[in-house]
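Other chains dropped; remaining ones untouched in position.
Each chain carries a letter (A, B and C) given by its place in the written order, and its residues are counted from 1.
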Amino acid sequence: MTRILVINPNTSRAMTGTVGRCAREVAAPGTEVRAAGPSMGPESIESHYDAALSVPGLLIEVAQGEADGVDGYVIACFGDPGLDAARELARGPVVGIAEAAMHTASLLGRTFSIVTTLSRTIGRTRDLVHRYGFTDACAGVHASDIPVLDLEAPEPRRHVLEACATALENDRSDVLVLGCAGMADLCGDISARLGVPVVDGVTAATKLVESLIALGLRTGKRDEYAPPGPKRYTGLLRDFTIPP
Amino acid sequence: MTRILVINPNTSRAMTGTVGRCAREVAAPGTEVRAAGPSMGPESIESHYDAALSVPGLLIEVAQGEADGVDGYVIACFGDPGLDAARELARGPVVGIAEAAMHTASLLGRTFSIVTTLSRTIGRTRDLVHRYGFTDACAGVHASDIPVLDLEAPEPRRHVLEACATALENDRSDVLVLGCAGMADLCGDISARLGVPVVDGVTAATKLVESLIALGLRTGKRDEYAPPGPKRYTGLLRDFTIPP
Amino acid sequence: MTRILVINPNTSRAMTGTVGRCAREVAAPGTEVRAAGPSMGPESIESHYDAALSVPGLLIEVAQGEADGVDGYVIACFGDPGLDAARELARGPVVGIAEAAMHTASLLGRTFSIVTTLSRTIGRTRDLVHRYGFTDACAGVHASDIPVLDLEAPEPRRHVLEACATALENDRSDVLVLGCAGMADLCGDISARLGVPVVDGVTAATKLVESLIALGLRTGKRDEYAPPGPKRYTGLLRDFTIPP
């Protein structure tokens, strides 16, 4: 039995539910997917400030996952917050959904376009595009100007579709990437309407983590991603202390 | 039932056997893996010349796979020969093993080192590193100076292990990538001895193709990777003609 | 006497004729230019599939050229198919027309725009732009949407001119590059009408090869481009076998 923990780093339970459902739909037989949201942090992640404040709660979930024997993790926010720190904490593989979506999209064509939520998140997305090596492959990053928590409603969802159509037209790209965990269930519909592959990071990351586990592969631990050493932590964060 | 065809582009039947066995070992229940080698082409691929001459035979296998209803393909040579052409021909996803290994390795650490066969293949490998976006992630490409068809023997296998140890030491990288389909069964041993994740492209590509199929994702076909148009082909290659 | 072989990798005799005529017009006194087309392969190259299938026929021409004592080669298709393999086979220099056109254009201004045939070839062109180092110098790659074999007719030629004018306007570049061997005889006319230097790869490559020969320079053969080693080749391709 392979155990994957999908962590939604915001505190919206509705989104945790959607994310978990989407992940389970693509998991192989023999893979158990659990979705979790942190007990502390912002209800949605739409700024660097939100992202920074989501990380402690997310790391608590990883630490709990380690105690529970989880085999691998998905970080289900398109800014991939806390990814490096989570890789230090976890024994098994950890994959972010931006990372997963971009890797997956690059296998399906020469270029992809990303459609995300608010324009203020474009900078972080571009950072990740460079970090992961997709500067040439990413033909454009576009905002739909829909706040994260509005993504469930029909009207905003139509806006996302329109933003996707415009992105495809302008970028002349081969593939679309949806830039928010809250868009996970829009893939099929957009792909059917626009006739191109549409990649959602939640499902892509779930399959990547599942694959890494099947291949017996874990994060390399010889230097940068070794477990954090024992250290004194002060104040509100005392729960995070790594004992000597 | 998911059907994956793993194509070894050289004509060595022993290597086709090894490649198929390794791929099957990591496939999920419900995935049928078939390995095939072309009836024409070089017995091993160690030069641009060899790679160029392997492609027509490889494309015949893809065309046959399409007739047989194959869902996705792995090209099992680390130079990823014919990958773009195969993506035009096939309906389902096609993944090369160099591509797969690099994407997979980049999920396991910041940097990886590649250990390949003859030094004359390093140039092509570097080309692929750039093409796939791993210029920053790839800390080095190293030759073991072992010809492809010698990889089954114990002495050459020790050389590969030593080249891996030296690469790790010099590059200070997190992950190793084995740069030849013929090294597919060396992963476990090298990882156990050197204490780092070791990625083989054959198994990595098998899981990536399987995942893409599970996600319902195929190559984008709106422009560059549309099927080749009908055209007159002359001479020995008439079997490849795309009818109008 | 310097002997240059210009190889048109498709089987269109008309294009071979045009290509040879254009090359001869710029050759120095004392240079003999011969144009050849392969006896096998596609009648035009408009996809990765076509390009892959053109290479074996092209390599036969190079092998024949070596037997005939040819001093240097031009590969007259803008995708530069088989360039690396040809460099392994040939003793003298081999230059592709995309490569030649880009190097030449970069000597005439800060940026150049490329106008090619079908939009599906843009991806390959961009690959070559990166491979040759012209990522900064190339201001844009544009399709005229004219199939290769239609380039002789007046109406399509007007489309190419219009695509060139639009590219110049949008890219604000200094120089134009024509992205197909079949456009070789359009240079003068477009340059006269648009008032900028217009580079055709066939003539540019002919002069580069001629220059390399005059300088006594050949492909470096110490590792990657050494002649392919002896090896067993199977099936239709037995003619390509390198004997021990």
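Note that in this section a residue touches a chain if its C-beta (ideal position, glycine included) is under 8 Å from a C-beta of that chain, and two chains touch if they have at least 3 such contacts.
Quick caveat: nothing in here was measured; it's all calculated off a predicted structure.
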| request: Given the 3 placed subunits, let me have the overall number of copies in this structure's complex. | output: 6
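Just so we're on the same page, only the chains that are shown with their structure count from here on.
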| Chain occupying the most central position, where position means C-alpha average | B
| When subunit B touches subunit C, do the two copies use mostly the same residue numbers, with over half shared, or different ones? | same
| message | For subunit B versus subunit C, what separation do you get between their C-alpha means, in angstrom? | response | 29
| task | Would you kindly tell me how far, in whole Å, the mean C-alpha position of subunit C lies from that of subunit A? | result | 44
| message | Where in subunit A do residues touch two or more of the other chains? | response | 110, 136, 172
| message | Under the definition above, what is the set of subunit B residues touching subunit A in their complex? | response | 26, 28-30, 93, 95, 99, 103-104, 106-110, 132-137, 172-175, 188, 191, 195-197, 199, 203-204, 207-208, 210-212, 214-220, 222-225
| note | Interface with subunit C, subunit B side, in the complex: residues 11, 38-44, 46-53, 55-57, 59, 82, 84-85, 87-89, 119-124, 127, 130-131, 223-224, 226, 228-229, 231-237, 240, 242
